[in-house]
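One protein chain is absent from this view; the other protein chains keep their places.
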Amino acid sequence: MDFKIGIIALPGAALSNKTGSFANENPVFKLEKCTGCNLCIYFCPEGVVYGDKKTKIYDYDVDYCKGCGICAEECPVGDIEMVLVEK
Amino acid sequence: MKKVLEGSMAIADGVRMAAPHVISAYPITPQTHIVEHLSQMVADGDLEAEFIMVESEHTAASVVLGASACGVRTYTATASQGLLYMEEVIYNIAGMRFPVVLTVANRAISAPINIWNDMQDAMAIRDTGAIMLVAENNQEAYDMHIQAFKIAENPDVMLPVVVNVDGFVLTHTFEVVETIDDIKKVKDYLPPLNMKYKLDVNNPYSFGTVGEPSVYMESRFNLFNAMNLSKKVIVESAQEYEEMFGKFHGALIDTYKMDDAKTVIVAMGSVLGTIKDVVDELRESGKKVGVLKIRSFRPFPEDEIVAVVQNTQNLIVIEKAISPGKGGILSMEIRDVLYKHKVTSINVNGYTLGLGGRDITPKNIYDLILRAEKEENVDGEFIGLMQQQYL
Partner (left out) sequence: MLLTKEETHAQLFTMGHTGCSGCAQSMAVKLILEVLGKNTIATTATGCLEVFSTRYPESSWRIPWIHSLFENSAAVASGIEAALKAMGKKEDTTVIAQAGDGGTADIGLQALSGMFERNHDVLYICYDNGAYMNTGYQRSGLTPFDAYTTTSPSGKKSFGNSRPKKYMPEIAIAHRIPYTAVASAGYPIDLQKKVKKAKSIKGSKYLQIDVPCVPGWKYEPRYSVKIAQLAVQTGLYPLFEAEYDKIISVKKISKKTPVEEYLKLQGRFKHLFKDEAGRAEIEKIQKIADENIERYGLI
């Protein structure tokens, strides 16, 4: 380990920690009724939802999603569904 | 230039020479004059610094921690209860390896509340990881502050340095002090602070991270190691200072009339003046006595002490702080060093004097020299107590 004086950490080094292992459930972005309101992005505590405004294709990063389900709960058109993670 | 300066003024002037960018201050007797002088210097435009008058010592130390993390030179001062209130932050500054310089105007600890001098406050922060230097007189206090920044900022060290000066005895006493006329020469001695890691938007590091069991010991070891490396830096900084400014007060230790001494008095701080006077007198009557001054209490000058006391018979340790339930703190450390180096022939006696500003008189010292030759292993006995009555 690169041991810096006073244990100083490098910017963004937490990316090495794949918190996707926390999840019991993961979202499915059905992309049927999505209006592109971006609430799922605002409300994601991890910042793992990404997408394209024009094509309205939204998805999430399975490596880091902790499966809280806020995106599904808050989606105003019910277009996100939580499914059990097979472990 | 030679001037008659109050100790606090000499310290403030030494700090001005080092040109810190951020100074934080909170009043406490007997430190207050130092920050008053600095405050006036800033008000008069003689010192360009952000002077932050804070609401507590905890914040005074936290402000210089934050400023130091940005890579600028910082300074603060305190005493007694204020130092205890700061202690948590001093551990933190040392652990994060920031080169803050801090003056402590040594003063007793409450209760009972007492504003006068001893070294109990300094001993309470012994294990924080701060380098602890002790000045003997106003000239040394002036010079030591300039050296302190150089030591703290050395890349091998990067630790806070605490400069201890006896409250009132030095801070409020006027002595002749020779100050440096040319601040440019100080800049040569003490180049601008250049920290490898600092809070910088172009290199956004995270400081003060969580050190889990897998890294905590390594982090503490690095601090421990830096403290050991600082010995060499303290010596070099004193030598270089002497070459440039012609003043030397010792490096880790200093000795006085030690060459053939059989009995040696070991002490720190302003009491050394009184001790040297007594030793001068006794030397005239042919008594082989000498003085060992501990200038750096942390790091503790282990090898240096052993080297100079090896041929002596009695060490008299003047304790201005004690550890209740054990004894004198300085004598405890000296016995440890001698034992470790298998020097078992020396009789070490520690005597407690001068707590809470009680005068330490030449007669006290003279009596101890006579006693020490007849006594063994005195461990912090209180000298000069009134007859006690418990009602």
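Before moving on, here are some points about what is shown:
Letters A and B name the chains as they come in the text, with residue numbers starting at 1 for each one.
Operating definition for what follows: contacts are C-beta pairs under 8 Å (C-beta built on N, C-alpha and C of every residue); 3 or more make two chains touch, one makes a residue touch a chain.
In this text the structure is predicted, and so the values were computed from the model without any measurement.
Residues 1-2, 7, 9-19, 22-23, 38, 41-53, 59, 61, 64, 66-70, 72-74, 82 of chain A touch the missing chain (whole complex, contact as defined above). Seen from chain B, the chain kept out of the figure touches residues 21-22, 24, 49-50, 52-56, 58-59, 62-72, 74, 88-89, 92, 96, 199-201, 203-212, 215.
Methods note: only the chains that are shown with their structure count from here on.
Taking each chain's centre as the average of its CA atoms, chain A and chain B sit 54 Å apart. On the side of chain A, the complex with chain B involves touching residues 1, 3-11. Those residues of chain B whose C-beta lies close enough to touch chain A in the complex are 95-98, 158, 196-197, 204-209, 211, 215, 218-219, 222.
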